[in-house]
Every structure is written in structure tokens, then in C-alpha cells.
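Left out: one protein chain. Kept in place: all the others.
Read from first to last, the chains carry the letters A and B; within each, the first residue is number 1.
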Amino acid sequence: MAENNQPRIGVFLCHCGTNIAGSLSINDIIEYAKTLPYVVHSDEYQYMCSTPGQGKIVEAIAEHNLTGIVVAACTPSLHEPTFRVATKEGGLNPFRFEMANIREQNSWVHMHGMWDEATSKAKDQVRMAVAKAALLEDLIPKSVPVEPAAMVVGAGVGGIQAALDLASAGIKTYLVERTPTVGGRMSQLDKTFPTLDCSQCILTPKMVDVGRHPNIELLTYHEVESVEGYIGNFEVTLKKKARGVLSPEEGRAIGVDGCNGCGDCAEVCPVIKPNPFEMGMAPRKAIYIYHAQVMPLIFTIDFDSCVKCNLCVDICGTKKAIDLEMKDEFPVYKIGTVILATGFELIPIEEKKEWGYKRYENVIHGLEFERLICASGPTGGHLIRPSDGATPKRVGFVLCAGSRDNAPGIGKPYCSRFCCMYSLKHAHQIMEKIEGVEPYIFYMDIRSFGKMYEEFYYRIQNEGAKFIRGRVANILEDPKTKNLHVFTEDTLLGRPVDIELDLVVLASAVKPNDGADVVRKKFGVSASQDGWMLEAHPKLNPCGTTTAGVFLAGVCQGPKDIPDTVAQAEGAASAASIPIHCGEVELEPYFAICLEDLCAGCGMCTNLCPYSALALTIKNDRMVMEVTEAKCKGCGTCGGFCPGGAIKMQHFTSQQIVAQIDAYLLGGE
Amino acid sequence: MHEFALFLGCIAPNRYPGCEAAAIKTSEKLGIKLLPLKGASCCPAPGAFGSIDLKVWYAMAARNLCLAEEMGKDIALVCNGCYKSIFEVNHILKHDEKLRNGVNEVLKEIDMEYKGSIDVFHLAELLYDERFCGVRKIRDSVTTPLKGAKIACHYGCHLTKPAKERVFKSKELLNTECPTWFEELVEATGATAVEYRNKMQCCGAGGGVRGYDIVHALDITNEKLINITEVEADAITEVCPFCQLQFDRGQIEIEEKFGDRYGIPVLHYCELLGLAQGMSPQDLALDLHAIDCTPFLEKVL
Partner (left out) sequence: MAAKSYDNPELDQKLKDTYYRLGDSNPEFSKNILETSRTLANMCYQCGTCTGSCPSAPRSSYRIRKFMRRNVFGLEDEALTDPDLWLCTTCYSCSDRCPRDIAPTDVIMAMRNMAFKRDIIPKNFLMTVKLIYDSGHGVPNNDANRDARARLGLDRDPPTTHTYTEYMQGIRKIIDSCDLKANADRILGE
């Protein structure tokens, strides 16, 4: 391997087809590169990432005895790993590689009529990359062992599937759910499109499976309190909310039976509250279960409404399952990887005042409809008008209720992706259940893109649903009959319409679940512009995040229906299992190094570090700072701040950065 | 005492002078002094003028704004149409340098310069705003509560719409679907505000339609009158003399054109408040109204 004191740099330019070569002069840049200090070789190729392209790097290292490689191509997030491997294959340390992004940061933004300017800018970029490459050092990545356990946060269908996959792959999995039962939104649905399976029927087997899988520890009524650590070594503190009821396992530990789900307690409980599982349309007691199929079948006390009358304690008797003095606990779990599956909720659609939700009794939203049409719901599956309990004969379905909405306020600019299909399903369900009913679907576009979805649209149209192509402008209520007048334009006829309906169902837009943002930030996951959790790459890493070891499943990453959620959950489980099965992970060697000779031990950096990676320690009778390498993310906060210049950021050293700035400011033609 | 330059517009001073008189007198009792804005013109009419040449509309409205800038007073006004011109042009010119420069080039010819140094308020907005007045203060000022009167509120359009071009301290004023702030103001006079179908609908007169196609405009007004009659309102109140004209004279025209007769008095809120504060129908020149107010007055006074 060559000595670094005489750098020998090879520069390689990628055409990326015409992506780059179509907007700037590859030849000019190649010729220019040859004139730069330390550059002893330069070459170009159609696609540097291809096998022949990489081969050029490998060959040139040997042939020209190179010490550093510069590839001017696309973005490091796409192909830095590719070229590092090539650099390594050629016999160099892989960190002797530097990339100049002349595609995203150049050719793509200077596509039209800026040939000379783009070429000139690319020369600057190459010159800067060469300046840094000349100063690159060998770095050795560090490996850390991985805790052989995973956590899934959120136990809807996505979280359930992810947990089952992880557990079945032999990994100890903690499934965390903030409500008292697993099941999530899917358990609230009556049927699923387009197959019309009973939602509960296909979900409950999975709910039962997570309950009894030996590798799954079900942590319902738990929330994430705090997170420390990094991939392979997360320490997650959960808040085990006081449930007031002991599970059989908890009971056994202190020699009592614990809860057997008999329900005697709820029978005698005098406090009545709305059941959120039924969207508040049915009552529950202060000691309650959401519904008959809950997992685990353990009652929960709502301490905000419990009056501590002790009737439940008395009736529970010798089982001694109830503890009215129970307090929150904060257990800590060590895990290697985590999957977030925190799901969604509906936007507060009452804020779109023109549609009258919460003002007009007979305007409901999609989830309320699901409960009202569900045989296990508050009306036993008989769809009724909330105002008078009558069976509606004309029902309107308002699509894009707050979706695809760029106006300021509660609306969302994105498509919520499953409302078209569930509204078609709703139309089918009422036609199936109510003789002579007329469903009116107000839509802009029917987005039936999934497998057998368009066929389902065909079927519902054939069953007699009426489609009106117009977004609903407003709804007025007849104060006497409580009927609703829906106003829009049938844009295909070009006529304004005023349709009198008995019931209107708003297909409300969805948004990240309340609290998802808090969980997200605790795990260091970003949000995209629309508020959903941000995947590492929208195409090539849709389950990963920019925080190593943290993965996403389901709607928390963006609206998706059940099959897409389950597919992503399986993908996330697979991705999350990889580090655990490998047993150890390599950390990028970008951590800070304390130059102890220069460190004054002032400790100011320790407070600045966002990852708690720095601490003061005594070495050779002197107070100096010490870096926990595994915790350090290489963000550079400390290095930029240190008044004595005693912190070296590996791979982004001050000298390397200054050399790039100098190359930019002093160089050029 | 809060002082404002009163921008009169056209219809209040030149058709319903009781509205002007009432605005000045009722406000004074509530701690708001309305000073004459000398040399003001038409706002100019946003529908008619804006339809022809928006640049002239900006410049004409800016001239009126300059008069208040020279006085050093914020503007208060009593008409939704004026509000659209005066508030919106002020708002637009404050934020759009290019337009401002263009307008100032025109104004330079007449030795004026728009600076963007004042704010514009509708009197109704001031009355509802606790910083200036507030509902309670109105209630306290009432000496002759309008007990037993059922009043239908017509909000009109240009005070609050489009909401995205409006800046109000009270969020309630940004609700353009089902607001109740006007009803609150009415109930402060002792009257009962009644809800009616589609109350946020336009009177039909705006955008030059009253002049372009009177039957079309009246058909919209008629729809509103049908809805208002349905809830047996004794009177209509509004905060826009142009809407007032459309409902008041419009009822005569509706009878002529369609044969429908309603006879519902139409009072600007300032007139209504004037009655509640003890002003006589003569003080308000209610005899100038096309629709006879006598049955209503007999009910409330």
C-alpha cells in the first residue's frame, strides 16, 4: 500500500448515461482533472457503478499505485458503498474514497442550456474532492455485538405481523402497545376490501398467535418512555401504565390467581364512559375491556374515571386480581433493533366546517360507519341514523374529505390511499344489508390501483351504487327532518347538484397517530414534509430509517392499506432481524477522537453532545474528555465547538474540510 | 376613546344616511370616535371597478388609504364592499412591493404616496373585539332592549371571505361556514337572533350582477328571503349598505318582477344598535327605507 505522504489520486467520471454526460462536458473535466495536484490518473465510463466501471478503479489502483480515489457521479447515499468496495478490492482502505456529486447537485439542476456553467461547477466539485482525497486516512470500522432481541412499537396488524415474523425467526420480541389490547385499527373494521373477509375473523388468529408465541412478550398498556443507545444496543425504558389489574402471570408471582377475564368486575362497576373502540358510540365501565376478542383478555381500570368504590375488588374475591393502588412502573428493555408501527388516526374532520361533522347528527365518518355496520358493534350491525335510529335509505359517501387538500387548515395534501376502496366497500355493505338503499359516492377520482381493486369498483358499480364526479362543496341540514342536502357539481354533466340524503359518511383523511411524533423523536427518526415518519430511501430502503437499527412498518410511514402494511411489516421484520442474526454490527468509523494533549478538560463539549457520547475522565492525572465511540454519531457538534481544537472528527477533519474550502476559493481556472 | 378615520363609501351616506348617523353616535357611546375622512371617494366598488381594471382599483383604493395615512389614523368602515377594497388593497400593497411601486407611480402624479402605515377595520369587527369594545360593552350600552324581535343575520361576503386573505384577531371571524359572532352582536341588543338555512349565502348583488342581470341577482335575494321567512324573522340585519340596498329595495323589485311580497324590514346593525341605545326612528331616517319598518318598530319599541 502506498504511503500517504506522497498522495497519488485517481479521478473517475461517470456519464450516468445522459444523466450527467447530457448536461456537461465529461472530456473537459477529465482533462482538467489531470492538471490538479496529486492526480496521476483520470478516466471515465458510461456507468461507473457497473462491474466494468468498478473494475477500472481496481485496476488503476494497482497500475498507478494510487493512494486515493475520487469518483464524480451521483450521490454518496446511493453508491458510496459500491465504490468503497471497489476501493477495498483494489487493495486500499475503503475510506480512501471520496465522491463528488455531479448529478443531483449539478447536472440534474442545470439541465437546460447551462452546459458551460455546469462543466465549470463540476470542475470545482472534482477539485474539492481531490483536495480532500489527498488527506484521507485509513480508518478501521468498529464492530459491536448486537443484543439478540427486538422491539415492535404498536400492535396493529403491522406491528403484529412484524412481531410474529421476528419471533418465528427465533428472535425474542417485545410487542409494545399503548392501549389495553393488540389489534389496532384493523380490529375496528367490519370487512376488508376487496375480498370482503370479516376483518376480525382474519385478524384474531394473529392476535391469538402473538399472545401465545414463546418468543413474544406482549407489553400492552405500555408506552415508550425513553430511549438510549444505538443499533445493537438500545436501552428502552417503557412506561408500564398502572392497569389496576394483575395478569395471571403477575398474580402467580405473588401467589394469587390474577385476572381470568370473567367480567364480574365490569358488571358491578357503577361508572359508565364512552368506549373509544366503538368511537364513543357504546358505553364501557371504568373497569373494562374494549371488546370480546381482546388480547390479552385482562381487564383494565381507567383511573381517570374510577371512583374507587371497591365493588370490583369485592366481587373479584379470592382471585385478588384487582389492585386499586397500582402505580406506573418503568421497566428497561435491552434490544438490538426496533420496528415502529404506530399507525394512524383520522383528522379532526369537524374542522372542515362546510361538511358539518359534529354539527349535523347524521354526518359520520368512515370509522364510525365501520362500527355501525359491524355485527359486534353498538347497533349489532344495523346501520342507523344517529338522529332518530331510522334505517337510512339514501346514503352519501364523501371521498377526499380532507385528503388532496392544499388549503391551509386541517386538510392534507396527500392521498389517504384507502378511502376510495373502503367507501366502495361501504356502498356494497349497505346494498347487501338494506333493501332498496341508494348509495351515492361523491368522488374526484376512484383510485383502485391494487390487485383486484378495479374489479371491485366494477362490481360495486354493477350492484347499483351511484357515482357523482364532484367534490362535495358543502352540506346543509334540514333542521326538521335532519336530512342532509349535499351540494356539489356533477362535473361530468356540468350541473350543480343538491341531493337530499338520510346519512352522509365522510371518508376523512388520515394523519399520524397522536403521540407518534413523540415516539419518533425518541428513536431519532425524522418526519417527511407531510408529517409521516421518514424512510431511509423512498424506493430502495422503504422500511429503514436514517437511524441505524430503527425500522418502520405500516401507516406510520405513510397511508397504506392492509396488504401493503403487512408487506412492509414483513420487510421491516426481515431488515430488523439481519443485525440480530449477524450478531454484530459494524459502526461507521466517523466518531470523534479526543486529542488528549490539547484537551483542557473544560467539559463544555459533554453538554453539547446530543447523543450523550462524551464524558470527562482522569487520565495520567489530568481531566480529559473521553468518547464512547459506539454512541458517537460523528455529527461534529463537539468538534466544531471545542475551543482548543482538541476534538478530531474522523473522515471530516478540520484539515480535510479546510483543504476543500481552499480548493474551492483558491483554485479554478 | 379609540379614534378612527371613518371611511363612508357611497351607499351609507348617499342612500341610508341613518346608517352613517347611527355608526357615529352608537360608536361614541362605546368608546370609539369616528372622525371624518375628508376627500374620500368611492372605495371604489370592487365588483364593478375590479372587473374593469384591477390596477385602477388598487390605485383608487390606495388614494383613500393615503388620506387616512395623512391623518395618521386607522380606518373604520361600515360596508363589506368597502372593506374588500380598502382592507384588501391595503393588505396586498403592504406585502407586494411590485404592485406597491406600480401604484405609487400613479399616485406620484397627484403628489401622493402610499406608505402602508395604517390598518383597516370593519366597525363590526371593532365592536366584536374586546380590545376596542366587545359584546358585553354593547350589552351595557343598551337602554331600549329590542325584546321579542326575531332577527336574521346576513353576514354578507366581503368582510370575511376569502378567509385566506383576511387577518382577524378573533378566530370566530375566520369561520365562514357557521359563524355566530354576528348573532352575538344582535343578542347584545336584547333581540333574538334566528338561524336560517344557508345563512352564509350571498345577497346576489355583488360583482356587478345587480347592474348586469337584475333578475338573476334578485333570484338569489329571493332564495334568501324564502329561507328567512321560513323561520319567521321580524327583520334582517347586515353590516353592508350594499346588501341592505339589495334586500330593502330588492323586495320592491322582487314584487315587481316575481310578484312575491315579503315586507321584511332591513336594518344595518348600526341602525339596530341605535334603536337599542335609544335613538328614535327619526334619528335613523328609517323612513328612507323602501320596506316599511313600522310593524317591526311597534314590536320592539
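The rule we apply is simple: a contact is a pair of C-beta atoms (placed from the backbone, for glycine too) under 8 Å apart; a residue touches a chain by one contact, two chains touch by 3 or more.
Model, not experiment: these values are computed from the prediction.
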In the full complex, displayed partners of the excluded chain: A, B
Contact residue for the chain not shown (choose from A:454, A:489 or A:517): A:489
From B:93, B:120 or B:157, residue that would touch the chain that is not displayed: B:157
Residue touching the undisplayed chain, where the options are A:354, A:517 or A:588: A:354
Among A:400, A:609 or A:624, the residue in touch with the chain that has been omitted: A:400
Residues in subunit B touching the chain absent from view: 8, 10-11, 13-15, 17-18, 20-21, 36-42, 44-56, 59-60, 63, 92, 96, 106-107, 109-110, 112, 157-158, 161-165, 176, 200-202, 204-209, 211-213, 216-217, 219-220, 223, 282-285, 287-288
Where the unshown chain meets subunit A, residue by residue: 354, 400, 404-408, 411, 444, 469-474, 487-491, 494, 496-498
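Heads up, the rule we're going with is that only the chains that are shown with their structure count from here on.
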Subunit B-touching residues of subunit A, taken from the complex the two chains share: 353-354, 356, 359, 407-408, 474, 476, 478-479
Touch list for subunit B against partner subunit A, complex: 164, 175, 177-178, 195, 197-198
